[in-house]
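Removed from the display is one protein chain of the complex; every other protein chain stays in position.
Showing chain A:
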Amino acid sequence: MSVGRITLWPMSTTAAVEAIDLVKHFGDTHAVDGVSFVVPEGTVLGLLGPNGAGKTTLVRMLTTLSVPTSGTGRVAGHDIVREPIQVRRSMGLTGQAATVDELLTGRENLKLIGALYGLPRAYVREATERLFDRFDLTYAADRQAKTYSGGMRRRLDLAVSLLAAPPILFLDEPTTGLDPHSRSGLWAVLRELVDEGTTLVLTTQYLEEADHLADEIVVVDKGTVIAAGTPTQLKDQAGRASVVVTLTHAADVDAAADLMRAHSPEVHVERSSRRLTAQAGGLSDMTRIAAVFEASGIELDDLGLARPSLDDVFLHLTGRRAEAQPGAETATDASTDATPEGATP
C-alpha cells in the first residue's frame, strides 16, 4: 500500500485557486460549511460528492456568482469577495446546465460573449473559427443552438467559456447527462487544455471521471470536506487492496485456497469462475503469492492486484454509494458492473 507519500499540495507552486474556510448558508440549510483547499497552477482539482453535497455552491462562490456567508477564496490571486471583477477576468465558467442561448446561432453566442468581455471584434471572429474548428462545430456555426444535441451544446458552452482564453476554468458537472462517447470526447478536450497549462476545477458525481481527470480530489459531503488526496491516496485510504487469482483448472481450487490461506487470513473463493481473492497489503504480498504458486506448479490464468475503486472510497467514507442518489442522472452511466462485491471494506 505504499505509493510514495506525495505531499498533498506542494507549497512551492503558485496557487491558482484557493478556498479559505468558505461557508454558505441558505436560511437553516448549511450548503457549504467551512471548506478549504488549494489548487496549484496547471493542475486539475476534482470536487467529488453526491447531489446536494455543496459542490455547485462552492463553484458558485469561487466564480463570484454567489456571495459567501463567511470565509473567502482567491482566484488567480484575487479575492473573490473584494475583487470580483478581477476574478471574472481571470476565469471561465461552464455551468451545470449548458447556458448557451438557444435562440442565437453558435456564432452569435460567441459574438455576444465577446462583446460582453469587450474583446476586439477581429479577435472574436478569429477565435470563433479556431474554437469551432477545434470543437467540430464549424458545420453548425450558423444554426440556432436549440437544434444542437446535448454534446454539441456542452462543446459550444465550453467554446464560450474559452473565448477569452482564461488561465483558470471551472466546470460544474461537465459531463452529466452526456452519453459515454461524448463524455470521453470531452475528457480528451479537457486534458488538452491542461496540457496547455490551464488550471481546472471540476465538480462531478462520477468517481470514474474524478479518477480519470483529477490530480487531486476533494470529497465533499453535506457541505464539508470528508477526504482529500490523489486518487491513489484515496483508494489506499478506503481499504486494503486484494490479490485476485484465476486458476486454469477447476480441480486446483481447494489446493490453491489452502496455499493462499497460509499467507492471508481471509480468502474468498468463487468456485464457478475459478477465482480466489485474498486480502493483501500491497505489491509485496502479490509477488509473494505469485512466487508461492510458481513453486506449487498450480497453473494460473491470471494474477493481479485489485485496488478499491473510488466508489468503494465513497462508500467507506460516507456509508452510502456515491452514484445511487435519488434523482441523480446516472441513467447513461455504465456503473452496473462495479457493484456489491467487496461492498464492506
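The rule is short, and it goes like this: a residue touches a chain if its C-beta (ideal position, glycine included) is under 8 Å from a C-beta of that chain, and two chains touch if they have at least 3 such contacts; residues count from 1.
Keep in mind that, in the parts below, contacts and distances are computed from a predicted model.
Asks: Just go with whichever of "3-ketoacyl-CoA thiolase", "Transport permease protein", "NADH-quinone oxidoreductase subunit N" or "NAD-dependent epimerase/dehydratase domain-containing protein" UniProt uses as the name of the absent chain.
Replies: Matching "3-ketoacyl-CoA thiolase", "Transport permease protein", "NADH-quinone oxidoreductase subunit N" or "NAD-dependent epimerase/dehydratase domain-containing protein" to the record, the invisible chain is "Transport permease protein".
Asks: Of A:His30, A:Arg89 or A:Lys222, which residue touches the hidden chain?
Replies: A:Arg89
Asks: I'm checking contacts with the chain that's been left out. Which of A:Lys55, A:Arg74 or A:Arg155 qualifies?
Replies: A:Arg155
Asks: Return the single residue from A:His30, A:Arg134, A:Arg240 or A:Arg288 that touches the missing chain.
Replies: A:Arg134
Asks: Which of A:Thr14, A:Ser70 or A:Ser184 touches the chain that is not shown?
Replies: The one listed residue touching the chain not shown is A:Ser184.
Asks: From the list A:Leu104, A:Ile226 or A:Val292, pick the residue that touches the absent chain.
Replies: Of the candidates A:Leu104, A:Ile226 or A:Val292, A:Leu104 is in touch with the missing chain.
Asks: Check each of A:Leu22, A:Ile113, A:Leu171 or A:Leu276 against the chain that is not shown and name the one that touches it.
Replies: Going through A:Leu22, A:Ile113, A:Leu171 or A:Leu276 one by one, A:Ile113 is the residue touching the chain not shown.
Asks: What is the set of chain A residues that contact the non-displayed chain in the whole complex?
Replies: Here the touching residues of chain A are 26, 60, 63-67, 85, 88-89, 91-93, 95-97, 99, 101-104, 108, 112-113, 115-120, 123, 127, 130, 133-136, 144, 151, 155, 160, 162, 164-167, 181-182, 184-186, 188-189, 192-193, 196-198.
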